[in-house]
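Here the complex is missing a single protein chain, while all its other protein chains stay put.
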Amino acid sequence: MSRNGTRGSNRRLDVRKTYKMLIGGAFVRSESGRALDVEAPGGQLLGHVCRASRKDFRNAVVAARKAASGWAGATAYLKGQILYRAAEMLEGRASGFQEVLQSIGLTPAAAKAEVSQAIDLLVYYAGWSDKYLQVFGAVNPVATPHFNFSVTEPMGVVAYVAGEKRPLLDLVSGIAPIVVGGNVVITLSTSRASVAAMELGEVLETSDFPPGVINLLCGLREELLGQMASHMDVNALVLQGGDAKEQTACREACALNLKRFFPKEVNEKENEDPYRILDTVEIKTTWHPVGG
Amino acid sequence: MSTSSTLSRRLPFQAHPVDEVGIKERVARLATRSIKKSSKVEGLKLALSMVDLTTLEGADTPGRVRQLCTKAVHLHSGRTDLPMVAAVCVYPTMVRVAREALKGTPIKVAAVATAFPSGMNPLTVKLEDTRYAVGEGAHEIDMVISRGDFLRGDYGRVADEIAEVKKACGEAHLKVILETGELGTLDRVRLASDIAMEAGADFIKTSTGKIQPAATPEVVLVMLQAISDFYRKTGRKIGMKPAGGIANAKAALNLLVMVREVLGPDWLNPDLFRIGASKLPNDILMQLEKERTGVYQGGDYFSND
Partner (left out) sequence: MTKTSTTIGSDWGYAPAPESADHFKLKDQYGLFIGGKFVPAASGKRLKTINPANEKVIAEVADGGEKDVAKAVQAARTAYDKVWRKMSGRERGKYLYRIARIIQERARELAVVESMDGGKPIRESRDVDIPLAAAHFFYHAGWGDKLRYAFPGKSVSPIGVAGQIIPWNFPLLMVAWKVAPALACGNTVVLKPAETTPLTALLFSEICQEAGLPEGVFNLITGAGSTGAALVNHPGLDKVAFTGSTEVGKAIQKSLAGRGTRLTLELGGKAAHIIFEDATIDQAVEGIINGIYFNQGHVCCAGSRLLVQESVEEEVVTKLKARMESLIVGDPLDKNTDIGAINSKAQWDRIRDYLKIGEEEGAELFQTKCSVPEKGYWIRPSFFTRVAQSHRIVQEEIFGPVLAIQTFRTLNEALEKANNTPYGLSGGVWTDKGAKIFKVTRGIRAGVIWANTFNKFDPTSPFGGYKESGYGREGGRHGLRPYVELS
């Protein structure tokens, strides 16, 4: 995808893309009417992305909450199918994605590796969909005549702030374990990574995720983080990167409604880890008598 | 005789499901009631006054029945503070003997009837059995339900039989034995209780004593709850008689606790609560003597009649 400007008067003028955000299954601009320039590492303008406002985040939470019970109730098989479908769609657009990643500064090799890893990661978590409960659930041998079992249940609405280092992979590695756990997610991408995020949005929209299950925002971390941490209808916040000060502020704000807070180091090795699914699920234990 | 009876059409026999584990927990909690000192002594005497002293052997003779009647009146020599038992329970052919032996006492004579214990005879025979016992002077009739009919779901027939026997009883009071040990589940115990009460039982009774398990605390609790519901619905107080395997004082006190907490003090008298037993009185007497003397007792000091 060429993003250069005009090169001589007889050349065709490129149509520059302004990336919209994905909220509730619709591609929307920020209600605030603000946008951010996205520049290539060399400084040339790549395009524009929206600059999400607090209200955009609020709208995303409403859309996500609306989708939450449906997604939580979808069968594990279906969730796995949809994640795998996302992998298929991404694979189909692999070369395009590589270009996008290159345009924002990745070397061709790094871009290629990142796209492959992101695809593989989706396949990896798609496969966990109908297995993690078997690994992490339990039947508990209580000492009374009761059948007692513990299952995982989604927390609900999870906010995820992606890092920037690996624009695509950081996002996918956050989204996949969250949604495979049955949660709906609102992500925030920043800076150049926003371009990858919004491209991903277009992939996800064609991969059968119900509207509202994945909501992608882009904007400024410092502007939105406080909102994400304090919103009373958000059940968990997963944060990639960031410094100690930011984490402290988040943890404090999360105390408002005791939303679960998980600061994550960006660590490639840990991307493939079913224990990350466990972060954003609750354990529910049910008792029932055994009798005649 | 048709299987779809008038009663079964009239009565819905609405299921009142029972949870076995919940019943066991309640029973266990009731069993933690600690009955000490004066309440123990009073409770044991109360239990004695509720006993249906029973002999139901093929080998019963007039001599044996007379002996038992003597025991019913004089539970323990040398103690004048003891009540008499509520009734003596015998086969129909022994009713006359018992009536004579108990003349001048308030003790009732109860007769088992309706082809006790199996009930495997035609209704005509059962009714004749009942009329015979009443004619011999029985104050109370302990009938058995037809478990076979019940288990194959012919509840109407079970109900009709009870209603017919009730008619045959005339003035005599009717206790309906469910033989819970053959019913299989507590849900069925509850259903059989409901049917018996709707069909005219004055008492519902757990067992014949010929089948194990008999009067388990779980079964008793379910029946007491059925009686409570029936009272709430109709205003009629139905009596309860656990029978079979109740052989010690602690079990008897436990029964009183159950009656008190499930049905309330109104039921704590022999008009509404009986305990069918043969060996129970002596164990209670031993406990009472222990309370009186402070010394643990031995069986040789209590008459086995």
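Brief remarks on what is shown
In this document, chain identifiers A and B correspond to the written order of the chains, with residue numbering beginning at 1 in each.
Just so we're on the same page, contacts are C-beta pairs under 8 Å (C-beta built on N, C-alpha and C of every residue); 3 or more make two chains touch, one makes a residue touch a chain.
Predicted model only: the values in this text are computed from it and were never measured.
Contact with the undisplayed chain is limited, among B:H173, B:K205 or B:K241, to B:H173. Touch with the chain that is not drawn comes from one residue among A:L133, A:L225, A:C254 or A:I277, which is A:C254. Here one chain is not drawn; of B:V134, B:M240 or B:L256, the residue touching it is B:L256. Residues of chain A that touch the chain left out of the display are 135, 138, 140-144, 146, 148, 150, 153, 155, 235, 244, 247-249, 251-252, 254-258, 260, 274-275, 282-289. The omitted chain makes contact with chain B at the following residues, 16-19, 21-23, 25-26, 32-40, 42-43, 45-46, 49-50, 83-84, 86-87, 106-108, 173, 202, 225, 232, 239, 256, 260-261, 264-266, 268-271, 273.
Convention: only the chains that are shown with their structure count from here on.
In terms of their C-alpha centroids, the spacing between chain A and chain B amounts to 70 Å.
Chain contact summary for the complex, chain A toward chain B: residues 145-146, 289-292. Taken in their complex, chain B has these residues touching chain A: 19-22, 24, 185-186.
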